[in-house]
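The complex appears here minus one protein chain, its other protein chains still in place.
Letters A, B and C mark the chains in the order given here, with residues in each chain numbered from 1 onward.
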Amino acid sequence: MSTGAVLYAGAIGLFLIGCYAMVAERHLIRNILGLVLVESGVNLLLVAVGFRENAAAPILKAGQSAGMMVDPLPQALVLTAIVIGFGVLALALALVVRVHQAYGTLDTREVARLMRVEREASGPGAAGPRAGAKS
Amino acid sequence: MTLLITLITGVMLLAAIAVVVLRGLLAAVAALAAVSLALSVLFVLLRAPDVALAEAAVGAGLSGVLLALTLRRVGLWPGGPAREDEQ
Amino acid sequence: MKGYGHTAATLLFLTGLGILLIAILQALPFGLAPMQVGQAIVAAAPGDTGADNIVTAILLGYRGLDTLGEVTILFVAAAAAGMVLGGASRGGAQAENAGFILHSAAYLLFPFLLVLGAYIVLHGHLTPGGGFQGGAILAAAFFVPVLASPASPFNHRTAMLVEGFAGAAFIMIGLVSLVGSDAFLTPFFGKGEAGALFSAGSLPLLYLAIGLKVGSELAGLMARVSGAEAGA
Partner (left out) sequence: MNTVPQIIFPVAIPLIAAFLLPIAGRCHAGFGRIFGRAAVLVTFLASALLAWQVAGAGPASSAMGGFKAPLGIVFYADNLAMAFVLLLNIGVWLFWPSGDEDRSGPYTLLLTLLGGGAGLVLSGDLFNIFVFYEIVAVASYGLAASGGSAAGFGASLRYLLLSALGSSLALMGIALVYAAAGTLNLADLALLAPDVLRGPPGAAAFLLLLIGFGVKAELFPVNSWVPEIYASAPVRVTSLLAGIVSKLALIVILRFLVLVFPMPSAYGLLLTLGILGVLAGELAAYRARDLNSTFAWSSIAQLGVIAIAFSIPGPAGIAAGIALALHHAVVKPAFFFIADKWRGDVKLLSGGARTSPLVAALFVLLSLSIIGIPPLPGFWAKYLLLDAAFSSSPAYWLAAAVVLAGAVVEGAYLFRAAGFFYGGPQKGRGAALFMPGELVPAFVLGAVLLVAMFAIAPLGAYITSMAVQAADVPAIAAQILLGGN
């Protein structure tokens, strides 16, 4: 097996396991864990795309000219993507805390059902009950 | 080199499967941190030290802590005050 | 059970998707990617920016706007999380002080993490690491004490000030270039001697702004989500 096949398989594997956790699991936190896995898989794919056998890391050593290096561009993109992923994760967790406070559960179907009930109960002109109080 | 990469990729995928299979949420979060650690080792092997550092600090460190803290806050932390198992 | 059918269908679909993706990737030669731009950047970066770390040269030079966007995303995520949790009662699951060992370890760790974070931020143009990685460590430095003793308030006001002014400083540094009718974010100052701390023009300045901003944002996010809301 070549390095490339292994890396691609690893990236796609992470991506698929993450997709499974996002689609088939019924717990919101597990869906979020799946999202992190999906993002990790795509990050690995990007780094793998820029990899070259027998090439150096993209940092110049003192007094040394640029030889054969791996592609630095995808690495910069992945750095950006990792930080973006963390921002999204933090916001998702903040929302999870509030959803749990409001509904007392994190089961996806249960939350969807309670949301429907709440929407139907909210009368005309009313913007729905405030969720400030703990349920 | 290829062998090492294969090995670590295997460990990473096993940890990822553990994230889905493990029923305890805290254990799943720990498995996710393991995935991030394996990934950052993989990044070192792929000559991406900057990315490896970021993945270790953000992916394995901060994300794991943040997830664990959220579990504590919503009472899914084993032994936490408002113990509540997954439905 | 209906649930099992759903799971099986999902698995089947994902397997197909995986085979498709692998097939597509096999069409792209591994290790022989064209890397036109990557190669050109490797050749031009030392002369263009003066940074030894080419990933840093890309993050702050060639793709500085991406970095601004990334900092903005952290900022807006923190603002949104703050807004979402604004009316939340303090988490019911607050633990008491986390024992003597974690407590004292936190205060011992604090100076160490602070120095390490600052070092990584300031040497980003020379060695691996930079504003983000260093910022994450700085955030940990300020967050670990909060974790150790939830009673000690996290100072959101200071975090907000640092975050706002550091972000504005980044854009201001970028806009300075417009005065000389150059494009946004054009590096200024001399490039200096490669490898020295004071080299690579305005890049370390940008990294300092990023390190401060990322550090304060990450710490603020962690404190908010974990429910350490006491800071005024």
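Here is the rule we use: contacts are C-beta pairs under 8 Å (C-beta built on N, C-alpha and C of every residue); 3 or more make two chains touch, one makes a residue touch a chain.
Worth saying up front: this structure is predicted, and the values here are computed from it rather than measured.
A.B. asks: Among the chains you can see, which ones touch the chain that has been omitted?
C.D. replies: Those shown chains that the absent chain touches are A, C.
A.B. asks: Suppose we count only contacts with the excluded chain; which residues of subunit A make the list?
C.D. replies: 15, 19, 22, 28, 31-32, 35, 38-39, 42, 45-46, 49, 73-74, 77, 80-81, 84, 87-88, 91-92, 95-96, 98-99, 102-103, 111-112, 114-115, 118-119, 122-132
A.B. asks: In the complete complex, the non-displayed chain touches which residues of subunit C?
C.D. replies: The missing chain touches subunit C at positions 20-21, 23-24, 27-28, 33-38, 40-41, 44, 48, 61-66, 68-70, 72-73, 75-77, 79-80, 82-84, 86-87, 157, 160-161, 163-165, 167-168, 171-172, 174-175, 177-178, 181-187.
Simple rule for what comes next: only the chains that are shown with their structure count from here on.
A.B. asks: Check B-C against A-C and say which one is joined by more contacting C-beta pairs.
C.D. replies: If we tally the contacting C-beta pairs, A-C comes out ahead.
A.B. asks: Approximately how many whole Å separate the CA-defined centres of subunit B and subunit C?
C.D. replies: So the centre of subunit B lies 19 Å away from the centre of subunit C.
A.B. asks: Just how far, in Å, is the C-alpha centre of subunit C from the one of subunit A?
C.D. replies: Those two chain centres are 16 Å apart.
A.B. asks: Going by the contact rule already set, what residues in subunit A reach two or more other chains?
C.D. replies: 2-3, 7, 9, 13, 20, 48, 51, 57-59, 69, 75, 79, 82-83, 86, 90, 93, 97
A.B. asks: By residue number and range, which residues of subunit B touch two or more other chains?
C.D. replies: In subunit B, 49-51, 54, 58, 62, 66, 70, 73-75 touch at least two other chains.
A.B. asks: Can you name the residues of subunit C that touch subunit A in the complex?
C.D. replies: 6-7, 10-11, 14-15, 17-18, 21-22, 25-26, 28, 30-31, 33, 35, 37-39, 41-43, 45-46, 52-55, 57-59, 63, 66-67, 69-70, 73-74, 76-78, 80-81, 84-85, 87-89, 91-92, 127-128, 132, 194-195, 214, 218, 221-222, 224-225, 227
A.B. asks: For subunit A, which residues count as touching subunit B in their complex?
C.D. replies: Touching subunit B: residues 1-3, 6-7, 9-10, 13-14, 17-18, 20-21, 25, 27, 29-30, 32-34, 36-37, 40, 43-44, 47-48, 51, 55-59, 69-70, 75, 78-79, 82-83, 86, 89-90, 93, 96-97, 100, 105-107, 110 of subunit A.
A.B. asks: So in the complex, the part of subunit A that touches subunit C is made up of which residues?
C.D. replies: Touching subunit C from subunit A are residues 2-5, 7-9, 12-13, 15-16, 19-20, 23-24, 48-53, 57-62, 66, 69, 71-77, 79-80, 82-84, 86-88, 90-91, 93-95, 97-98, 101, 130-134.
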